[in-house]
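Here the complex is missing one protein chain, while the rest keep their positions.
The chains carry the letters A, B and C, assigned in the order they are written, with residues numbered from 1 in each.
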């Protein structure tokens, strides 16, 4: 449901135009210095509003710590963080309700929750929910110690120069998709498990929780499907497992091999495009033309890197804590 | 670890050259007719040995039901199914041990399990473990009722004619990757949850549990990242949620929208290529050339469709059972 | 950790003297009418302050809904509820810190969390955390429909007249333990599973989460251990499973049999007794006499019935939702 993780667990809640969004983080080790200043830089990156192509809607996004911190340190108890919603314009959305927006969750939410869903601005399906994830990610980054995570936009609208791809969208007055690449350095060998808790499984599970994500690939990914084995295999060249190439993206048999973790995520164009679209009006049972009101990102991929980093950090924090059990292995 | 699912749960176990592989299926509804004849067709598809490019190693792969079936019907108790290992040639592997094979889990298994891992033929990391998954999949297919799942190879070695791509590999005496497409018809609206239990998250989690899988995309997937929103959005054209196009692959906001579920999986080339390769010899600490002994598939993608179908069925069976709770919604 | 439930899930957080306590409820069906007036009666029962023997500390305990409710109804999204802490006197506790209080979690919390725990008033171990549980319980009671839960104090300080047992404690100026009996009527047949998800297992798991609970017994419980089989067995007397006696407390083989669910819970005396006690002073490494400052309940059992009801409702809500899958059984 709205929980991820086994030992480092995040629970998210909230709605786009409700009172708040937030996160409860359970299982965070005690003794870490955590306060607003730790969280604000990543939250700022998520907000957008500065870059071209991102929406000017700016909530303060100021984290309110409600539990789990004492004297500026984590206590080992659950950390609840709230974000009050501000600057919402619900009137933008209510008139729209009779027409489920293409690409959005309006239709499925209505069917699944029987009309009781909070439909304002996507409600619980809104990307605003990622605020809590980003906050949890900043804390998770502290848990994974020396490993460093960096995600960046490597393509927008098919252009490897993101600036150029974005300009295409601005010119076309249309939203546009993009590709994020994430790289984790200094990954310990041995994280993950064979089969269902493979690192690929856990990362993909987390990453696909973001509705705009429609593809995930590790290392050479889909290109690997076009290679011969002799090209794709990574020769091991030293006892630390360093490989000559890194087509595997740092993972063999579901387990980290000590090389950089590398993966890419396909972000679809924002469903809220300024372009006129067609959809069914439920009330009149006719197809109507309409255009989305309100201010929306042309390219949600621009805000996505910090979310990708956060989810990656959350997965790795869990695996780091799980890995501690490995110290008990091999003894009789 | 080796468990997947919340209500329909599979637990796998076994090693390539140990005594057996198998599966325990917990949470299967009572009253379903399940016997060997239900399982054998899918098991036969997984075995290969007939098609060009698959290994001639042929275990009998005969399912031994050890619990959970009574008078030919499921009882509601866990169903344990065993497959005895036969026709194994352990001697092919022992001599290899000092050189961790590129692309395989040899190196990480050794680091993670401290040398206690069963290294024969990949041990617990072997694709032989998918035997149990395929058996569970055949049972899961009964649980999901009218929904039909069909996976097929759509590309080998970059060729959209799989036959042609395979011939390239045979000519090159090298293994080769491929792409599988899976389509599920007659999917009920409303399966899945927002965020962490999105249908994409659950399917990707299951699919990436197969070590050879390096990429998963839904609907237009990575192509969506290159589109404008007005191109990618699927207009809803009737009250059942039918859409004009299906770029979303049947999923909005993580929830099935009633259209066909469509996704593709990138399968890397088999790590066991007949080509000569290089890797580190742990004992001598020198780089050695070697070639893999034993009989191996040139293209594991050829066997993969039935495994992809099985994992898809397992995920959907779980979601079907979870969906029953929806009937309790909307009442006060 | 701080989560309970599979389909109806509660996550609790907070500290006694931190900013707040609260709960996130995930998996609650959509469409239920939930507001403050639903929650306040049970919250009032938990607060105490009126009855003899309960502490006069009175937080407002007013539930602040932060998500998951829209137009007065549940939406199917997580319901976050906060309670601000007020009326706390932290100075009562800080001076105490060098002496871990007998019966409290002071010692183990310090060892487990390395001194980073919030030690004020028991911190995260405080009974104040049950506020969120009681709120979740009031909502869970709506989910279980016609089943009714009633818990009451049946014994205090060994006296079957609770009033008399409490007077003994008041006279002795000491805290005192008690026994709660809980009875659930109109329980559907078939809730629970054999073995690890037996109704006894799930209820005991939830009930023992309250630190003051030191014993749980179902039906005849410990008395059954002193009976012959012919005395203890409950003869079935009609096709609905009605039994002549109810020594089993409504559960056979871990599964509800349609009779009343009956169980008892042993509540130890409050560890905070006004009596002088001895414990180790960590700073001086000497045994010291001291008495607990602050205002505390003489008999926490008096507040416990509503908490027992809440936990019972939470367990049953989960089983009710799980039971929906049963409708899919027996079909081929």
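Simple rule for what comes next: a residue touches a chain if its C-beta (ideal position, glycine included) is under 8 Å from a C-beta of that chain, and two chains touch if they have at least 3 such contacts.
Keep in mind the model is a prediction, meaning the values are calculated, not measured.
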item: Residue, one of B:48, B:63, B:102 or B:123, that touches the chain absent here; value: B:123
item: Contact partner of the left-out chain, one of C:72, C:194 or C:294; value: C:194
item: Residues of subunit B (touch criterion as defined above) contacting the omitted chain; value: 1-3, 9, 11-15, 18-22, 24, 26-27, 30-31, 65-68, 70, 73-80, 82, 112-114, 116-118, 123-124
item: Where the missing chain touches subunit C, by residue; value: 1-4, 12, 100, 102-105, 107-109, 111-116, 124-125, 129, 155, 157-158, 169, 172, 174-179, 189-190, 193-198, 200-202, 204-206, 208-209, 211, 213-222, 224-239, 241, 243, 247-249, 252-257, 266-273, 275, 277-280, 282, 285, 287, 301, 326, 329-330
item: Subunit A residues that touch the omitted chain in the full complex; value: 6-7, 29-33, 73, 76-77, 142-143, 194, 320-322, 324-325, 327-332
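Following the convention adopted for this analysis, only the chains that are shown with their structure count from here on.
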item: Centre distance in Å when subunit A and subunit C are each reduced to the mean of their C-alpha atoms; value: 36
item: Where subunit B and subunit C are represented by their mean Cα positions, the distance between them in whole Å; value: 43
item: Chain centre separation (subunit A, subunit B; CA means) in Å; value: 25
item: Residues of subunit B whose C-beta touches two or more other chains; value: 194, 329-330
